[in-house]
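In this view, the complex is presented without one of its protein chains, the others remaining in place.
Right, chain A next:
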């Protein structure tokens, strides 16, 4: 099965200057471990939401809004696409992803199984 891990965080509560060197190092090690375990299909961080664009459609009318979006508190900051045999396994990898973050981080993930898979 494949699972999309969406990483959610509140940029206002995130440490100034983003991830420090230690976190980047730990994260790279974890990504390498996931790659070597054959479970990581794809992963990326996302550019700040200020640079994003939202397009809404209601009643057949589209509204295009460029960032920043002041009303958003928690945003998706990145994702991992995993292939595992069980959901538990995907959840544990997601927990390991969170665990490399220090106490200064307020961060969560959402583990979502892709539709149409066993």
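General remarks:
Everything below uses one rule, namely that a contact is a pair of C-beta atoms (placed from the backbone, for glycine too) under 8 Å apart; a residue touches a chain by one contact, two chains touch by 3 or more; residues count from 1.
Note that in this section contacts and distances are computed from a predicted model.
The listed options are "Lipid II:glycine glycyltransferase", "Multiple sugar transport system substrate-binding protein", "RNA polymerase sigma factor" or "Sulfate adenylyltransferase subunit 2", and the UniProt record of the chain not shown names that protein "RNA polymerase sigma factor". For the chain left out of this panel, the touching residue among A:20, A:50, A:66 or A:92 is A:92. On the side of chain A, the interface with the absent chain consists of residues 35-39, 41-42, 81, 83-86, 88-89, 91-93, 95, 99, 116, 118, using the contact rule stated above.
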